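Showing just some of the chains, left in place.
The chains carry the letters A and B, assigned in the order they are written, with residues numbered from 1 in each.
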Amino acid sequence: MRPSGRALDQMRAVTLEPGACKYAEGSCLVKFGDTHVLCSASVEDRVPPFMRNSGKGWVTAEYGMLPRSTHTRTDREAAKGKQSGRTQEIQRLIGRSLRAITQTGKMGEITIKIDCDVLQADGGTRTAAITGSYVALYQAFQHLKRLNMIKEIPLSDSVAAISCGIYKGQPVLDLDYPEDSDCDADANFVLTGMGGIVEVQGTAEGAPFSQAQLSELLALANKGIGELAVLQRQALGL
Amino acid sequence: MRPSGRALDQMRAVTLEPGACKYAEGSCLVKFGDTHVLCSASVEDRVPPFMRNSGKGWVTAEYGMLPRSTHTRTDREAAKGKQSGRTQEIQRLIGRSLRAITQTGKMGEITIKIDCDVLQADGGTRTAAITGSYVALYQAFQHLKRLNMIKEIPLSDSVAAISCGIYKGQPVLDLDYPEDSDCDADANFVLTGMGGIVEVQGTAEGAPFSQAQLSELLALANKGIGELAVLQRQALGL
């Protein structure tokens, strides 16, 4: 029933390639099928003004799409002179998701800036970005540990994200672009490796959905996040 | 236990004052306790470029806060020259929420622009804004019906919104600012009068929350939305 022929609870082929950026302290090229996002983690030796002298660090994220990552060309945000509302929403979501599992009190007064750049987009770029950013962030902390700047990796859990939706009346896992453009409801779940909820964002695209459907979507998300957590550990050699 | 002395499932005093703007086609001054939002609906005789010749109308929203609506002054966005990411997120949410119950195919090729301006902020401005905007939108459609521009009110249901959260370990309804600043998790629910979910946005502020907690928050939201739907009908004289 799905355009891709996948089972209802089947994710796309997911790969995580850590170290994809030669210069970054941490990085990961994440692919959810034809959605490809390059995530890098850059360490900066200061925190934003509102965090100064707090003894805590900060993790933040920026997101962008290459103009021709999409089926038809999207205008370049740098040329338009501002980031869209969608871009800002996504980068705020990525930052919050990573901070939810980061023990900022144990990382020193530094900032880790995550850049998520979409090289190719086929639906689910924000969930792929969160999943890959976790790997990049972990690598950056490994780098700081090697330099003896921190004693242990200041992460309380792993974090990953997946989208689910009601497509042609059926709950399905990991929407691709054709499904995303034509679904009745769409929900992004950001969960920890241990199953805690970090973010839920569900939206009715057509008619409102029921509370039972929300539960079904969450069950699918649990399955997907379980698979992503395994791949994250493998990518990091844990 | 709550700073305001409210019961866990008790909302603040809510009032809806329709027709609060002398010139707008529809309007409502909504108060959730000390949170006051002025909502207006303006009819424009055209649709955005991507909707032209679709035979459909459009509903969109803008959101702003008066600089001194907040406990300490917030910089004016017009003076800074751009809207914050938070503002954009909120106004996109308001627009999606209203479109979810609007039969855009039955309103003609017009745009209704909702303006939500926060006069005073004590938590929950976005949920108050959605709740009041529904009243303003309804009034604007009544205005168009009086002018014989539409035959019937093109709304499939009512819509309202409420925030819930885990505060000091307990699920509570309708967070005010002191609770919002100090809660473990925060979820905004946008539901229709008939209980369908239009949007769910849950965020762990500290530790991740469980799936059982999400259900408890949703149950509280159902109660709150039920009360808001009654107030909306009363305000509109339905």
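The rule is simple: a contact is a pair of C-beta atoms (placed from the backbone, for glycine too) under 8 Å apart; a residue touches a chain by one contact, two chains touch by 3 or more.
Note that the structure is predicted; figures quoted are calculated from it, not measured.
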2 identical chains shown; how many in the complete assembly?
6
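Methods note: only the chains that are shown with their structure count from here on.
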Separation of mean Cα positions, subunit B and subunit A [Å, integer]
28
Quick check: in the complex, which residue numbers of subunit A touch subunit B?
82, 85-86, 88-89, 91-92, 96, 100, 157, 185, 187, 191-192, 194-204, 207-211, 213-215, 218
